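Got a structure for you, written out below as structure tokens; questions coming shortly.
Presenting chain A:
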Amino acid sequence: MTAAEIVEKLSANFYQKVGEWHEMKASPYMTRMGSYMDVTDASFIRDICLFLRDEPDLVFNNLMLLSSLDNGDKTFSVVYHLESMTLKHIFALKVTVPEANPIVPSVVSVWNHANWQEREAWDMMGIQFQGHPDLRRILLDEDYPGFPLRKDFKTPEFFRGMKVPY
Partner candidate 1 sequence: MPEILERRVISDSTLPIPAKVVSAEVVEPRRLKTEEMILNIGPQHPSTHGVLRLEAILDGEMVVDCVPHLGYLHRCFEKHTEAMTYPQVIPYVDRMDYLAAMNSDHGYALAVERLLGIQVGEKVEFIRILFAELSRIASHLVAVGTYGLDIGAFTPFLFCFRDRETILEMFEKTCGARLLYNYMWVGGLSHDLHPDVLGMCKEFVKVNRATHKEVNNLLTFNKIFVERTANIGVLKPEVAINGGATGPMLRGSGVKWDLRRDDPYSIYDRFEFEIAVGTGMMGQVGDCFDRHWVRMLEWEQSLNIIEQILEKWPHNDTTDVQAAVPKRIKPPVGEIYSRTENPRGELGFYIVSKDGINPWRCKVRSPAFVNLSLLSVISRGYLVADLIAILGSIDIVLGEVDR
Partner candidate 2 sequence: MYQGLHDLLVSLLGENTLSTIITVTAYSAVPLVFILGYALIAILGEMKISAWVQDRLGPMRTGPAGVLQPVADILKLLQKEDLTPTKADRPLYNVAPFIVFLGSYAAFACLPFSAIYIGARLNTGIFYIISISAMVVVGIMMAGWGSNNKYSLMGAMRSVAQIISYEIPAGLAILTVVMVSGSMDMQKITELQGGGIQNWFLFGGPKTLAGFGGMSSFALMPFMVIAFLIYVVASLAETNRVPFDIPEAESELVAGYHTEYSAMKFALFFMAEYANMFAVGAIASVLFLGGWQSPFGDTLGGPIMGFVWFIAKGLFFVFLQIWIRWTLPRLRVDQLMYVCWKVLIPFGMATVLCVGTLIVWFVK
């Protein structure tokens, strides 16, 4: 399926839950790998993902990457790059949540790959994934203050009594 058809299908099935389709026009590769679709209602992301995975003419069985993104305007995004290994088409979803309430439903039950990627997103960006089975910090210490990949993150002066900038 082409991206346009998938967009159409999603819009038809998730009326008003999905937003507009952002197409990168710089090159064919960019169009294929850089375009994404907005998801306006974050709480529906798991259902949309499940739909994308299980619909027989979509079969997005592979979550290529789940990434978090600080948009710089007090909102965070979670980007899902999806691929169907059998039907060989590619799609991307982007869900945006406010900094005040960064809660996104977890998609671990859809793709197990999301497990560690969501933990990393929580670790680095402080996005909470509802329904994640084991949401702990993964790369940083458990008591690390703050979420370093947020744009407003300030390196703490001291960490556990040690001066941070040597």
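The rule we apply is simple: contacts are C-beta pairs under 8 Å (C-beta built on N, C-alpha and C of every residue); 3 or more make two chains touch, one makes a residue touch a chain; residues count from 1.
Basis for inclusion: all candidates are chains of the complex that A comes from, given by their letters.
Note that the coordinates shown come from a computational prediction; the quantities given were computed from them, not determined experimentally.
Between chain A and the candidates 1 or 2, a touch occurs in this complex only for 1. For chain A in complex with candidate 1, the touching residues are 24, 26-27, 29-30, 33-34, 36, 61-65, 67-70, 72, 79, 81, 85, 88, 92, 111-113, 115-117, 124, 128, 132, 134-142, 148-149.
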